[in-house]
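Only one structure is covered here, and it is reproduced in the block below.
Yeah, one chain of the complex is gone here, protein chain that is, but the others are all in their spots.
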Amino acid sequence: MTAPTLRISDLRLGFRRWAGTVEVLHGISMHIRKGERVALVGESGSGKSVTARIVLGLLQQVRSARISGLVEFEGQNLDTLSARDRARLRGTAMSMIFQDPTSSLNPVYTIGVQFHEVLRRRDPRLKMAEARQRAARALADVAIPNPDRVLDSYSFQLSGGMNQRVMIAMALANEPSLLLADEPGTALDVTVQAQTLRLMRDLVEEHDTSVLFISHNLGVVREFADRVYVIYKGRIVEHGPADSLFEDPRHPYTQALMRAVPRLTGGGIPDIEDVSEAYFAPLVVHEGCGEPEGAA
Amino acid sequence: MSENLLTLSSVSKVFDTPSGKLRAVDDVSLEVRQGECLAIVGESGSGKSTLANMVLGIYPPSEGELRYRGALLPARRELAHRRAIQLVQQNPMSSLNPRRSIGASLRLALDVHGIGEKSKRWQRAGELLKEVGLPGDYRSRSPASLSGGQRQRVAIARALACQSDLVVLDEPTSALDVLVQARVLKLLNDLRAARGLTYIFITHDLSVVRNIADRVAVFEAGKLVELNATEKIFADPDHPYTRRLIAAVPVVTRKEEELRARLAKNTHEDS
Partner (left out) sequence: MQRTLYILLRNPMSMLGLLLVFIVVFSAIFADFIAPFPAHRGAVVDFANFNRAPEWPYIFGTDLVGRDIFTRIIYAFRISLMLGAVVLVIAVPIGVTIGLLAGYLGGWTEYVLMRLTDVFLSIPPLVLAMSIMGVLQPTLTNGMLAVTAMWWPWYTRLVYNITRSEKEEGYVLAAEVIGASRLHVMFREILPNCVPSILTKMTLDLGFVILIASSLSFLGLGVQPPTPDLGSMVAEGATYLPDSWWLTVFPGLAILVAVFGFNLVGDALRELLGADQ
């Protein structure tokens, strides 16, 4: 059996501050198999975004960050890599989609020029003309009707939804094995968000890309992910296949989250606690999604 | 009960942009009834924020008129009208002055409108905090020491301080976490029931609308395309755009999925 695309084991993170160390992650473990779409759901400050930053190797350089635990990408321990090798992985084997597509694109370069930059990360001697062809194909894949016009445009000339598609096309252009998506589409209108999520889902399925999907929106997670980890204050509290987790949430925190989401079918606003001791109850794992083989 | 609190007749707002005139709100007529929660729903560019700004008197309409309890609202609002219509903003991080205490922000409303005796206003600020479920001594704290949900409660307390009748809620919970959102929505519901407040609830979140609004006004590109009771909107909407909006909402249960699918199917029959 091949190694999972991503394996995180007992990951801990603290930041040194003037008042002492602030613990952000209290030992989280998770894994993503090849081609799997896995979501990490939590509220703001739960530690979901920093987890993505550690996987990308961006927090390791921060002086005040104290990181321990194992992060394995395709069987390789990220700790054993130099900062340069980690940087080389970004944009090639791993890529990322951010929350706000318009501010993630540089407004002073055309989409075409930025696409060339992206493709050159994997293929440094790629010519502009060939990059353009490949970029046009990638844009056509995300259902952009006239790729040539978009390649000559600047990000501020395009709509938010269009920019989001460009971001997705760029993120997938180098055929990464892992895609990290941090609250994608949150800044977009609901109808556009729904379209882009469907598009992204189809594309990663086609390319067999593994995805770590980070979100606070339970509805979006349910539509996108195969498997879900729920994170609360730096601890994973529940882990299960999306279907079973949404049908039958078992951890008190997940149950509260589910009850708190207003229903399209009505039912009023529930009365729930936003803080409770019960939310710190131990991890609940649903059947059929234990640790991958070969793990300790 | 169904007396009209606010009436908009053929209201338009035109902005001059580099690419020509933009009709941000285009010939909108509607009335807000005393004691109801009217949801204004739409995507970006639908004109819902422009509409709210006209109701609040931040700028006057280009055409048409707004009437409050039958009286015409002038371009330059008098204090009495300012006091009657209040606002809760989307982002509680910016709506409170970071360099002033919570109490000072609450006192401002009392000072401007001369509510209560001067010497008792500081005490009143503490009472207002208690009414939104916060400890009264939070009044001497700075906004930075409060969580997002707590700050939004302070913003609600500030809107209550004026003892206004109509509160414009501009995406009041969309910057909050799910659990906090539920608590704040609950508070808004309770306050409305207890004080007979009228809400204009501006949002893009239809799941929230379903559970808090009495009527829903759907906006598309500056135009009011549908205005109906909430029950009707979510059972059998008239306008295809409303159907499209509902069909795009991410949901968490099978029951909701079925509802969405049923509405989406009707869209195809329409087109």
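Chains: A and B, in written order; residue numbering restarts at 1 for each.
Definition applied: a contact is a pair of C-beta atoms (placed from the backbone, for glycine too) under 8 Å apart; a residue touches a chain by one contact, two chains touch by 3 or more.
On a predicted model such as this, the values are computed, not experimentally measured, just so you know.
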item: Residue among B:24, B:109 or B:252 that touches the chain left out of view; value: B:109
item: Contact with the hidden chain (one of B:21, B:100 or B:130); value: B:100
item: Touching the absent chain when the full complex is considered, from B:89, B:150, B:198 or B:211; value: B:89
item: Contacts of chain B with the absent chain, listed as residue ranges; value: 56-58, 77, 79, 82-83, 85-87, 89, 91, 94-100, 105, 108-109, 112-113, 155, 158, 162
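By definition in this document, only the chains that are shown with their structure count from here on.
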item: Intercentroid distance (Cα basis), chain B paired with chain A, Å; value: 32
item: For the chain A and chain B complex, residues of the former touching the latter; value: 43-44, 160, 189-194, 216-220, 222-223, 246-247, 256-274
item: Residue ranges of chain B in contact with chain A within the complex; value: 43-44, 148-149, 177-183, 185-186, 189, 204-208, 210-212, 234, 244-256, 259-260
